[in-house]
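Let's turn to subunit A:
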Amino acid sequence: MAALAEADYVVELESLSVRYDNTHALRSVSDVVAPGEWLGVIGANGAGKSTLLRALAHLVPYEGVVRIDGANAKPLSRRHFARLVAFVPQKPELPQQMRAIDYVALGRTPHLGYFGVDGEHDRVRCASLLERLGLGAKAERTLATLSGGELQRLVLARALAQEAPVLLLDEPTSALDLGRRVEALELVDELRHERGLTVISALHDLTLAAQFASRLLLLHEGSVVATGGPAEVLDETALGHYFGARVQVLRSSDGELVVIPRRKSERKP
Partner candidate 1 sequence: MKAVRSSLGIVAMVLGSMLFPIAGTAGAAPGGAGFPVTVKAANGSVTIAKRPTAIVSLSATATEMLYAIGAGSQVKAVDKYSNYPKGTPMTSLDGYSVNAEAIAKYHPDLIVVAYDPPALAAQLAKLKIPVIYDPAAANLAVAYHQYLGLGAATGHLLGAQREVAHLRTVVTSIVKATPRPPAGTTYYYELDPTYYSVTSGTFMGQLLGLLGLHSIADKAGVNSNGGYPQLTAEFILQANPTYIFLADHGCCKATPATVAARPGWSALSAVANHRIVTLSDDIASRWGPRIVILLQEVANELKRQQG
Partner candidate 2 sequence: MTAVRSTAPDAVAAPAPVSAKRPVLIAVVVLIAVALLATAIGPADLSLTTVLQVLASHLPWWHPHGTVTPIDQAIVWEIRLPRVVLGGLVGSMLAAGGASYQGVFRNPLADPYLLGVAAGAGLGATVAIISSSRSMYLLPAAAFVGGALAVTLTYLVGSRATTHSSGSSIVLAGVAIAAVFTALQTNLQQQHAADLQPVYSWILGSLSTASWSDVGLIAPYVLISAVVLLAHRRLLDVLRVGEEEAAALGVHPQRVRLAVVAAATLGTAAAVSVSGLIGFVGIIVPHVVRLTTNASYRVVLPVSMISGASFLILADLGARMLDAPAEVPLGVVTAFIGGPFFIFVLRSRRSHQGVL
């Protein structure tokens, strides 16, 4: 795995399409995600954000090509692929009786043989991940006893245990309250820099997307309608059109973009 740490993991999408029955959930999406970049995928409900993430994770069949570090991902074995790409679903399944340390250790699966059992080396690695994410004291606790924020970090820890250079996050913060959301995204950003991860995430909250993603990709009915830096993509007219809502984009005093939804009707006196 030494090669892994040194390589630049560019993720290329070439005419990616996904069909559910006869309807296109994703239409010919192409993009190049640079190594170390954080791509925020935005769009209204049903625009295809999750589908794009799940196709990238090879959890739904797709047409087109996904290249990881220049290599076509389709022929890779699942195990091999899981060493390159870690996926965190929107609503992870959390076995209540499992201990935190055991849950994180599941992330070691792609590094073990079919009948393999994690050794001391894997254990130490998982333990230090828990420490890093501030869960060191909770290692032996069962998932049932952890808070929402702790669980979110735990899921992240499991994904990091895969030691994959590409991290896919499907709405990583949807279950968290405001404070925890920012905290979680800060953490992802820290880890991205720390480990040189390429992050692709679907994000619901446009303001947070603007603050954390290095680049945004706006989807509408399965197609890419805009991509670029937050300032380019977060255009009031375009957002109003694609989200079917009135929005106002402001720039805060420290230069961050803030997207504010507005009511459509005039306030009656």
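Here are a few things to note about the model shown:
Basically, a contact is a pair of C-beta atoms (placed from the backbone, for glycine too) under 8 Å apart; a residue touches a chain by one contact, two chains touch by 3 or more; residues count from 1.
With respect to how the candidates were assembled, all candidates are chains of the complex that A comes from, given by their letters.
This structure is a prediction, so every number in the text was calculated from the model and none was measured.
Interface record for this complex: partner of subunit A among candidates 1 or 2 is 2, by the touch criterion.
Note for the complex: subunit A touches candidate 2 at residues 1-2, 4-9, 35-36, 57-59, 77-83, 86-87, 89, 92-99, 101-102, 106-107, 109-110, 112, 114-118, 120, 123-129, 131-132, 136, 139-140, 142, 144, 162-165, 194-197.
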